[in-house]
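Missing here: one protein chain of the complex. Every other protein chain is in place.
Chain IDs A, B and C follow the sequence of writing; residue 1 opens each chain.
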Amino acid sequence: MAKHETPLLDQLEGGPWPSFVSDLKHQAETKPEVYDILGQLELSYKDRITHWKHGGIVGVFGYGGGIVGRYSDVPEQFPGVEHFHTIRVAQPASKYYSTENLRKLMDLWEKHGSGVTNMHGSTGDIILLGCRTEALEPFFWDLTHDMGQDLGGSGSNLRTPECCLGQSRCEWACYDTQETCYHLTLHYQDEIHRPAFPYKFKFKFSGCANDCVAAIARSDISVIGTWRDEIRIDQAAVKEYVAGNYPANGGSHSGRDWGPFDIQKEVIDLCPTECMWMEGDELKIDDKECTRCMHCINVMPRALRPGADQGASVLVGAKAPILDGAQMSTLIVPFMKVEKENEYEELIEFIETVWDWWMEVGKNRERVGETMQRIGLNNFIKIMGLEPIPQMIRIPRENPYVFWAEEEVEGGFDRDIDEFRARHAA
Amino acid sequence: MAKHETPLLDQLEGGPWPSFVSDLKHQAETKPEVYDILGQLELSYKDRITHWKHGGIVGVFGYGGGIVGRYSDVPEQFPGVEHFHTIRVAQPASKYYSTENLRKLMDLWEKHGSGVTNMHGSTGDIILLGCRTEALEPFFWDLTHDMGQDLGGSGSNLRTPECCLGQSRCEWACYDTQETCYHLTLHYQDEIHRPAFPYKFKFKFSGCANDCVAAIARSDISVIGTWRDEIRIDQAAVKEYVAGNYPANGGSHSGRDWGPFDIQKEVIDLCPTECMWMEGDELKIDDKECTRCMHCINVMPRALRPGADQGASVLVGAKAPILDGAQMSTLIVPFMKVEKENEYEELIEFIETVWDWWMEVGKNRERVGETMQRIGLNNFIKIMGLEPIPQMIRIPRENPYVFWAEEEVEGGFDRDIDEFRARHAA
Amino acid sequence: MGYNPDKPMEGRITDLGPPHYAQFFPPVIKENKGKWLWHEILQPGVLMHKSETGDEVYTVRVGTARLMTCQFVREICDIADAHCDGHLRFTTRNNIEFMVDAKDKVQPLLDDLASRGNKFPVGGTGAGVTNIVHTQGWIHCHTPATDASGPVKVVMDELFEYFTSMTLPAQVRIALACCLNMCGAVHASDIAILGIHRKPPMIDHKRITGVCELPLAIASCPLGAVKPAKAMVDGEEIKSVSVTVERCMFCGNCYTMCPAMPMADPDGDGIAILVGGKVSNTRSAPKFSKLVIPFLPNNTPLWPETVEAVKKILEAYAKDAKKYERVGEWAERIGWERFFEKCDIPFTEKSIDDYRLAYNTWRTTTQFKFTSHIK
Partner (left out) sequence: MGYNPDKPMEGRITDLGPPHYAQFFPPVIKENKGKWLWHEILQPGVLMHKSETGDEVYTVRVGTARLMTCQFVREICDIADAHCDGHLRFTTRNNIEFMVDAKDKVQPLLDDLASRGNKFPVGGTGAGVTNIVHTQGWIHCHTPATDASGPVKVVMDELFEYFTSMTLPAQVRIALACCLNMCGAVHASDIAILGIHRKPPMIDHKRITGVCELPLAIASCPLGAVKPAKAMVDGEEIKSVSVTVERCMFCGNCYTMCPAMPMADPDGDGIAILVGGKVSNTRSAPKFSKLVIPFLPNNTPLWPETVEAVKKILEAYAKDAKKYERVGEWAERIGWERFFEKCDIPFTEKSIDDYRLAYNTWRTTTQFKFTSHIK
């Protein structure tokens, strides 16, 4: 495979941001098929259109996911990308690596594939871009045997779970997002690799309401850390903030002169529940009104910490817009202990209750959020065996269209029209 | 007609609130058929159910509305209410009366009807409750000939318009609600009396955003006063408020000790746009950020007044929940001059554009708000011949599902699949 | 003279419209229209408006039952004649307003009103409870699920002190509608009392052919619960309809369209309580009322459960809300989970929306308060 002229792509080599074009060119020097990647992409830039064919069903034996088939629609021009399947390799929780591991993986990928990756895919996998069909099994063999690693998900199955870095390097994580993510990923290997669902299903785990893995926006089950006791206050540190000795928001705003720190304006007035106030130079919080939004803690990390009785909220149903419009996850369990001690029993039970039902009633290509919408939140709550509580809703219903079951209504639904007419002439 | 025992209703004669039961009993002394009203109502209290039959088509010649037919389903027991039609008499704008007029109307009603009324119906009419079919025409004759008055609306037509008292006794009215209401009511007599619409249609006129006639919640076209220049401030009066010399909110809160008036807390902090502040003892308003919500003016009526360049916002589509759920009216024309000088030309043109379209495409029993929902706000705006402006929406669309017309897209929609395939192998 | 049934069209007058409002203005109103500068509520039920001409008008607001007889209206006229030069008005919430043009005319008017027993309560202004906007109920309508005048009377009896005082955080607008048609502004009230049915329609096969157009009856149901069906009447098969009861949400539209589908029932019918609506654009945008108590029985004649529920909500609000805060603004500030707790209302699934735009009501944030609902 030879070099192609890439006058359009070449224009993406300047500028301060890292250039994928330069990187690809560099790789092409030792991996000439990458010239064809550049060539086909240049053609797309010229034609302003993709040059990949629709789909293509490929995979490795015994797996229903993990590989996304892809073929060029101009293979004669660019034989190096005729087959260009992606392989999704399950990433380690929160994406820490040893260079040893990474180098090995890269060696493997240069051997079997194009040498081009995404670190990482939007779901969190290591994405290896561009593999020929015949190289899939050999790659998989080496991946499992030589590295002890495995594919991630694709198709109508559980997708590779993802988490924020949590307790590993963040002071706010209210449960161990990594261990939870890892445990459930292993626990559900079968669900990840063998599609048995109506459509895709995603888990994401964030340690607190800042939600650094965007769980609430893009996972069918979103587990987000919170606490149920009081925010831990270090009043001495509060004073340091007030005195301007500690930078607000951990220094996040230090690039601009926003004036001296004003605890009233920057913390108390921005608390959404108005549950904070100063008493002299002490900061007071009416914790029972706090909704644990994290704002005050974010702004004064050295003075405030989440409470010590920690756990997570479990929300269900986020998804992108296809088809009925995007959804954020809905709060279903306000507080759940998420603990390795009992092997995440409560969470697992919750997940499986969702699945058992969704696998039965979910339509083809219907995300669980859409199924929830179709059957209604009330029915979903019943199916989950939960009590309806106001925490599940933002506001009570604004219409009067309540369904009543026959057994709730004195005397039931059956009435005799003749008896009625005897009392009410028509 | 004889007196009935009314042990249940009798219990509604005590208590400090005026008793309709006592009133009816009193009237019954001179109008014995009222005993049958009491009797049938007592039966309803016993049976816990209405004793009126469904509907009944009655009316006066040439009118398609103004009378609601009603028959008892227990006429043998209560012959006095066998026929019990209501007559809706159009009320004078904002319901001022001379006692002369009222006495005359009462005489007429005692003569032809039951002697029982609602002052007023929810739409605003004078409701005369309970008339026999054969008395309808004689009553109507006398109403028109002796009193020069007329029926209001019912059925699928324009309903009797209604307005707040506006300039007659309120300092905040931004246009003459009464004259507008009166003028349009006369202008549209035909539409009020002869149903030609898909369903009912209501106008209501409020002089300002306080909306004392609840126009935004219950009229298909809601005309609500506003201004486009600056709030008029009397700084001397501001000082009086701050000094506690004038009662806040016109004395509305004087029954409880809320502490001394705090302009910051009670006015500035409650301004939804945060566009007010104090400069020394002067109150400043950044009027271009003001959304004319009325709060500050309500709280300091002696210091603040609406601007002088006045007019109204026109909103469309409010309705009760049947069928698709309740709607509030939607802002369509943010600012319109509403003036007698040009005989409300602009407003009338607006109204008729709505009607022309709705009469054509509205389904049977579809309120205009529902038709708007069915065809979409964009189409409605086009039909109205208006430019889309952000004031019509609360937020821009959250989904990506935009319709594009063929002529908007370079090259149109027609494409040749074979040409496409020549460039993109399948 | 008068109507001649033999010549109904002779001498007929139509389309006169309402009388011109200005002829009924008290002189002080006529002269000062458009010139008012400011107002003050001097005491509950008594307003003073000041004109730029220096004139003042004193308004005394009086509650009524709305359902009133000719005799009663004449008594009102007597009062207006005695004190107000024969003028008066009604408000948009069915109160009467007596206006006088000088302060010293106020007390005699108040004294006169007070002398007439419970007929003419003065109040309904400012941060209090004004008259309950309501509908027909069993006094006139064919679709009610409760009475109107009766529940209004018992609720106002109980809340009377709030009508005659101004001690609440803000105005509280209560409305009642006797069925889901919601004649009034129940859907946008601080506290709404709503008559609801809970039994699906019966079908009067004997009469349906004569009184209904079947396609209209079928089309009337927003949930498609009304289906074409055959029925036997007097041994003959006729075309009729059936109702899939599990799909029925008791809206009553089928009965509106078809008299052969009655719904009302002594046990099925009752009252739901909705709260937190508002109409004004003041501070916050208008809001719909929200359903918080799905059902209370029609315990005639005193509806004790309804009275208690309304009072409980009102008093929880009175105790907790900030000055100027309407019921809905308060509930939003404290959060609805806290609202249920503070008002001591059990939360039920019935408050969870499952209609058309339901997704918008789900809680799609981790922000919530720990209330007693979380076990």
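To be clear about the criterion, a residue touches a chain if its C-beta (ideal position, glycine included) is under 8 Å from a C-beta of that chain, and two chains touch if they have at least 3 such contacts.
Everything numeric here is computed off the predicted structure, so don't read it as measured data.
S.K.: Can you tell me which of A:Pro195, A:Pro301 or A:Pro400 touches the chain that was removed from the display?
M.R.: In the complete complex, the chain left out is touched by residue A:Pro301.
S.K.: Of the residues A:Ile322, A:Ala405 or A:Ala425, which one touches the chain left out of the display?
M.R.: Going through A:Ile322, A:Ala405 or A:Ala425 one by one, A:Ile322 is the residue touching the chain not shown.
S.K.: Residues of chain B in contact with the chain that isn't shown?
M.R.: 209, 211, 216, 224, 226, 228, 272-274, 288-293, 313, 315, 327-331, 334-335, 373, 376-379, 381-382, 387-404, 406, 408-411, 413, 415, 417, 420-421, 424, 426
S.K.: So that we can see where the missing chain sits, which residues of chain C does it touch?
M.R.: Residues in contact with the chain left out: 281, 285-286, 357, 359-360, 364-367.
Here is the rule we use: only the chains that are shown with their structure count from here on.
S.K.: With contacts counted as C-beta pairs, which pair of chains has the highest total?
M.R.: By number of C-beta pairs in contact, the leading chain pair is B-C.
S.K.: Find the geometric centre of each of chain B and chain C from their Cα atoms only, then give the gap between the two centres in Å, rounded to an integer.
M.R.: Spacing between the chain centres: roughly 13 Å.
S.K.: What whole-number Å value describes the gap between the mean CA coordinates of chain A and chain B?
M.R.: So the centroids are 48 Å from each other.
S.K.: By residue number and range, which residues of chain A touch two or more other chains?
M.R.: In chain A, residues 398-401, 424, 426 touch at least two other chains, as defined above.
S.K.: Listing for chain C: what residues touch at least two other chains?
M.R.: Those would be 180, 182, 187, 211, 251, 259, 262, 265, 267, 288, 355-356.
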